[in-house]
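Yeah, one chain of the complex is gone here, protein chain that is, but the others are all in their spots.
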Amino acid sequence: MHMTFTVAVAGASGYAGGETLRLLAGHPELTVGAVTAHSNAGTLLGAHHPHLRSLAHRELLPTAVEHLLGHDVVVLALPHGASGAIAAQLPDDVLVVDLGADHRLVDPAAWEEFYGSEHAGTWTYGLPELLRVSTVDSRVEYTKQRELLASTRRIAVPGCNVTAVTLGLQPGVAAGLLSTDDLVTVLAVGYSGAGKSLKTHLLASEALGSAQPYAVGGTHRHIPEIVQNLQVAGADDVTISFTPVLVPMSRGILATATARLAGGAEATTLEQLRSAWSDAYEGEPFVELLPEGQWPTTAMTAGSNTALVQVALDRRAGRVVTVTSIDNLVKGTAGGAVQSINTALGLPQVLGLTTEGVAP
Amino acid sequence: MHMTFTVAVAGASGYAGGETLRLLAGHPELTVGAVTAHSNAGTLLGAHHPHLRSLAHRELLPTAVEHLLGHDVVVLALPHGASGAIAAQLPDDVLVVDLGADHRLVDPAAWEEFYGSEHAGTWTYGLPELLRVSTVDSRVEYTKQRELLASTRRIAVPGCNVTAVTLGLQPGVAAGLLSTDDLVTVLAVGYSGAGKSLKTHLLASEALGSAQPYAVGGTHRHIPEIVQNLQVAGADDVTISFTPVLVPMSRGILATATARLAGGAEATTLEQLRSAWSDAYEGEPFVELLPEGQWPTTAMTAGSNTALVQVALDRRAGRVVTVTSIDNLVKGTAGGAVQSINTALGLPQVLGLTTEGVAP
Amino acid sequence: MHMTFTVAVAGASGYAGGETLRLLAGHPELTVGAVTAHSNAGTLLGAHHPHLRSLAHRELLPTAVEHLLGHDVVVLALPHGASGAIAAQLPDDVLVVDLGADHRLVDPAAWEEFYGSEHAGTWTYGLPELLRVSTVDSRVEYTKQRELLASTRRIAVPGCNVTAVTLGLQPGVAAGLLSTDDLVTVLAVGYSGAGKSLKTHLLASEALGSAQPYAVGGTHRHIPEIVQNLQVAGADDVTISFTPVLVPMSRGILATATARLAGGAEATTLEQLRSAWSDAYEGEPFVELLPEGQWPTTAMTAGSNTALVQVALDRRAGRVVTVTSIDNLVKGTAGGAVQSINTALGLPQVLGLTTEGVAP
Partner (left out) sequence: MHMTFTVAVAGASGYAGGETLRLLAGHPELTVGAVTAHSNAGTLLGAHHPHLRSLAHRELLPTAVEHLLGHDVVVLALPHGASGAIAAQLPDDVLVVDLGADHRLVDPAAWEEFYGSEHAGTWTYGLPELLRVSTVDSRVEYTKQRELLASTRRIAVPGCNVTAVTLGLQPGVAAGLLSTDDLVTVLAVGYSGAGKSLKTHLLASEALGSAQPYAVGGTHRHIPEIVQNLQVAGADDVTISFTPVLVPMSRGILATATARLAGGAEATTLEQLRSAWSDAYEGEPFVELLPEGQWPTTAMTAGSNTALVQVALDRRAGRVVTVTSIDNLVKGTAGGAVQSINTALGLPQVLGLTTEGVAP
């Protein structure tokens, strides 16, 4: 007899919850259990996610612990601040995965500064490819976040923009090739990243034919999370300018992230840069440095758990320019979650995920 | 030991070939063999389909029989007129699948009128859900095209627009509820349906923010194929107005197809109509009548092999209105091909295909 | 001294009101007076229409008669049902223009059936090019709606979809070439046609990459208005199937409208059809039959007051197929209003309007 793990999804009527269900529907070892919602409780999933045919008949239960208990895995796709209380009532041996921001940051002060509420605590960060650089007895040790995920029962899934920027820059940071004291990032972001909330600037009429920046000037909540990741990857101080721009696509993030070469590394060649990036992601099924001369586009990664990275050296500007493409709902949210769940459950991390994008 | 079938894809650098490879990459029983191209021979797949990461390193061989021989299945994604000559040189026991139009039509005269070249012959039509209505000893018999596919080694994959219109109308035709003497269809079509050819009207600048009709007034080559299908489904004469409109999306067909109620069926109720459609597709994994009140959108079927249908009865207009959504590259081309291949090889027809759309 | 007319706009924060202001800002004889809104009263226009730089500093007053009095023209861009009460309080010599539906229909029963409220009355219909065919002493007389607009002080601006379908079909109806007993129309519609209301299906994430039908099966409120227009153009009974499809563009309507040739006109040639259409629009500055072989696209008319029409004869299908393109916010709403205002004020009808589309 074949045992599978049951997964409950709280907040199933939103985009993050829906994408999680899309991946679970095709997963050979994970089975969809209870699906819950807040205001949409009592309606059918098919009313909110008609693209999920195999689950369209499922009824949304109220988001309450009683409906989440009894599953091997509970995925929380809830508004900021809502996951802590629920998680506290779930047994320690249940794998709880938070797609929200509540448990990502280690520093309570950073949380409070950017989110303006009390810190809910810190869970194991769900970015398997995150480089961890530490110095033990003056010896530099390189590991990956994957190791910490293998044994955890509490996972904080990274922010989608954070995943794109971190994967783009971290190899150069870990290798000591990039200075992190003046990073500049600008992201082209699809509208699903803004969620399903009913706001005028998210209407199709406002989006079509337009590019809209938001949270300009250092206010975006993903900033401290990027800083945290790059410090884990070996950076001391991290100073970053971060500007997201909504562009007329439903999915995808194209992150342009630039950094100056580190002091003493001014003579670094493109070949040396490429080696650092390819070494960092060697063997990784979902993160890839593209061949020289080919640049990522969001179409290349749409619907897949793939992150594509390219790096250029602009000697005249004195900057390394990296471009990273991911699907914000897959590698940036639900796919990253499934990858971490696989790891935490001792399953092959690639189960239920694809590297093939849906293009054109 | 686990045996899989090898599949060669000729014309692999185009959209139809690329989508076939995307599905093969995730198929548990089919393995990608040779990939060939004409002018792109000698280049890597990754240059044409960078979204197909697992195949990016594959080199495109010249499209020649020598490279196609030795596979269990050969998929031909070639321009009209090119598949006949190659197929003739392939052994009878090789499963040959033509994504082009060459072998779809039974009537050579219809072929010559719409394609202006010599008829290449007729292969088994690759639409498993096609209703076949025949009268044997004055007894009406209902079967499906699936039965004919089980034993064939030559498959002609339907046109994408044809699949959408046929699936939308055939239940009412087979049930004798619809008159086929004045069908009117208008389709919203994504740009990938026009292929990768370099034409000014296919440029993004021309497409974005615009809706462009083409082949208006009865000239579209898919017309005789629709007529043929509806006759197989029990229609006598079929008269159809067909107008495709390119709209700013890369994939998807939304087909609005209307018909008058058949003589004697004027009193038909919506419930009776819904019964005819739901009966016709009962048990079908990839074709579904939506719940009353919910209408198909192309987002619901993007990336999946699903066709979603809805039907309305407009008594004032005296017409039944059906709307059908498919992904032109999946159910409309490569997915339909894989479904037929599965059937012809004796595999479960759903292998390597999904019913879950990629939305939003 | 140069006298201009002052125009107040009620409901100025919506799309129809905004487009009216955009055209008024460039009009040599009309001057923007009071701008009013309901819930947005007290805010600046620049917060709602930042693209209207010359008016960004204007404050929105509450929509109340006291603010509308004292203008030569009052444009009402209000929800259905709101314009009647306000108009009743405005002097008879003020030119009042209703962009809403309240005063379009002549038949109170038709109004009540489709709008479910009491009929507000009938104003002069604001489609200058509408053909009026009447029989006087067994002599058929042809006039245009323009004549009725010259002296009116109450104008009901047509619905945008209605304008597109009417302009596409009426020449053939007036010439007795088309049968109106089985019209079938399908429209590709941009999202601004759905207004600024906050609904999930109008979100960019839902719209991008998708085509969404709505009001399918004879329920759309524009149907009785089309019937009314075609009867004015000479039709007896009119039976029409009408299906609008939202496609990913912010503006534009591409209307495909088909009709059978009238009894006795089966031998009509394409040339005869083209003559009927070109005769009907000869001398019209804003409605044009395209050269044979060229089809309208919405990009061709974006931002302009132009309606482009093309006609084809599909003998096999026994149908005449017309395709009409307009900008729903210009010729379909605000531009049509300005054209009618010009006429009613005795100004050249083209003032402040352009025939040049903004493309690509």
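As written, the chains take the letters A, B and C, and residue 1 is the first residue of each chain.
FYI, a contact is a pair of C-beta atoms (placed from the backbone, for glycine too) under 8 Å apart; a residue touches a chain by one contact, two chains touch by 3 or more.
What you are looking at is a predicted structure, and each value in this text was computed from that prediction instead of being measured.
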item: Hidden-chain contact residue, picked from the options A:31, A:54 or A:241; value: A:241
item: Of C:39, C:151 or C:294, the residue in touch with the unshown chain; value: C:294
item: Touching residue (missing chain; options C:100, C:126, C:209 or C:224); value: C:209
item: Listed residues A:88, A:109, A:198 or A:216, member touching the removed chain; value: A:216
item: Omitted-chain contact residue, chosen from B:208, B:265 or B:351; value: B:208
item: Option from C:22, C:132 or C:274 whose C-beta touches the chain left out; value: C:22
item: Chain not shown, touching residues in chain C; value: 15, 18, 22, 25-26, 46-47, 49-54, 191-192, 208-209, 250-251, 288, 290-291, 294, 297, 299-304, 306, 308, 354-360
item: Interface residues of chain B (partner: the chain not displayed); value: 15, 190-192, 194, 196, 198-200, 202-209, 248-250
item: Touching residues on chain A - with respect to the absent chain; value: 182, 184, 186, 188, 205-206, 208-214, 216-218, 223, 239-243, 245, 247-252, 254, 256, 258, 260, 295-300, 302, 310, 312-319, 321, 323, 325, 359-360
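The definition used in the following text is that only the chains that are shown with their structure count from here on.
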item: Pair of chains with maximal C-beta contact number; value: B-C
item: Whole-Å gap separating chain B and chain C, where each centre is the average of the chain's CA atoms; value: 38
item: Centre-to-centre distance between chain B and chain A (centres being mean Cα positions), rounded to whole Å; value: 36
item: Chain A: positions in contact with at least two other chains; value: 15, 191-192, 208-209, 250
